[in-house]
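Left out: one protein chain. Kept in place: all the others.
The block that comes next holds chain A.
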Amino acid sequence: MDARAVFALLVSGRLGLALSFPWLPDALKYDHMLSSPLTARLRLQEGIFLYQHDIDPYSGSAFRHSPLYLSLFTTLLPIISSPTACILLWTAADALAAYSLVRIWRARAGGASERDGLVAAAYLLNPYLFLPSLGLSTSTFENLSILLALMFACEGSSSPALLAFALATHLTPPLSSLLLLLPLLGVLLSGPASSLEDPCTFTSPALRMTRLGAEYLTYVLVLGAAAAIVVGDDTYTLKWGWVGQTWGTSLTLPDLTPNIGLWWYFFTEMFDHFRPFFLGVFSIHLVIYIMPISIKFQHDPLYASFLLIGILATFKAYLTLADPGLFLSMGILFPEVWTYLRHPLPTFLLHLHAALLLPLLHALWTSHGTGNANFFYAATLVMGVANGAGVVDWCWAGMRIAIGGRGGVAGGRKIRVKGGDGEGVLEEEKDEEVKTTHSEWELEEGWEERWEVVQE
């Protein structure tokens, strides 16, 4: 089918579903799995109400969205109290995000292909993305801004990419954008084409990189100033109270509302005098991943950003299902890696278990009263394991592909194996009467040298 027809069908299907069950957003808005204190629509509504009644929404602790949302939903689109208009806006955001994903895919594959429809479907049919969006969680806009930034970066337009990324910096917790900045600049400098099979060293034009960094910083500051004006009493005063309430939240974790991440339970149980130390540990732990991943995958920064999104989806504070959703949907961009995945089915099954356990144990704790917080925490651990398994597997596969050896078939398409002799099929050793399992292939001759290359 034509990609455009598929796209239209998917978007209208979603819209039809959301509009024919108008009670769905209300039923989902309290769900702890779909929205966190940073993304809940309920809190956004509260903040807008306070703002419109001339009360600083950041003086309390209910509202932690960016001021940019305030200006968006009070001046440009004053629709937050109209469910139908909200559904339209959120669906449009999702459609735009899916379209950006398709454009990223086109940039990477070098033109339109028959897979475009599949890429759009991977985003629009992903329940992890679909449900938060039905619950009108603002994580939809976070994902949209990240994908837009990546899309512009892939297409080489640096200023729009940096602007979109500055927007993402404002909408998402700051650590998220900090993690993605380096690979994003990498994409801008070396392009989106796949070079996983043929790793080479990245030579960075330091001057250009600094210039891009400075441009990004300017955008962030301009948007920040705009935000400060929005919150200010009148147009001439700037107010910076929102910085601590929005960016600071994911660093200081003042709100311990349960979510699917690993932070909340840990900090619920902790004595107060350990808090600063462990907050530091948890935050720095996230930052640790930037350099190794960026260096290891310097030849393919888009892949590096994909992996860092996966790491964020495992370890960040105030996690919602939309974060692992973005990671899983982005996996569609790298079909050359699929055959090298070692345990795709177990990862999927872990996600299936987590997706079933989370609502179930949440209900046992909060509505049935037969379980307690530990039940839900156990389910979030399963979620953590599922996310971790995904990241580790993609990380391995991204490196393994450089060795080659499995000219596998990905979705019926023969994948070109660079650097190998083209023979992807390996013989079984005769002395061992062992049937080789799918994941464990005898390696080609000379693989060790190539392994060294990857290791560097």
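One rule holds in what follows: a residue touches a chain if its C-beta (ideal position, glycine included) is under 8 Å from a C-beta of that chain, and two chains touch if they have at least 3 such contacts; residues count from 1.
Methods note: contacts and distances are computed from a predicted model.
Per its UniProt record, the hidden chain corresponds to "Gaa1-like protein" from the list "Cytochrome b-c1 complex subunit 6, mitochondrial", "Gaa1-like protein", "Glycine cleavage system H protein" or "TP53-regulated inhibitor of apoptosis 1". Of the candidate positions A:A122, A:L253 or A:L361, contact with the hidden chain is made by A:L361. Touching the chain that is not shown, out of A:S66, A:S250 or A:T339: A:T339 (per the contact rule at the top). One chain is missing from the display, and on chain A it is touched by residues 339, 345-346, 349, 352-353, 356-357, 360-361, 364, 367-372, 406, 408-412, 424-428, 432, 434-440, 443, 448, 451.
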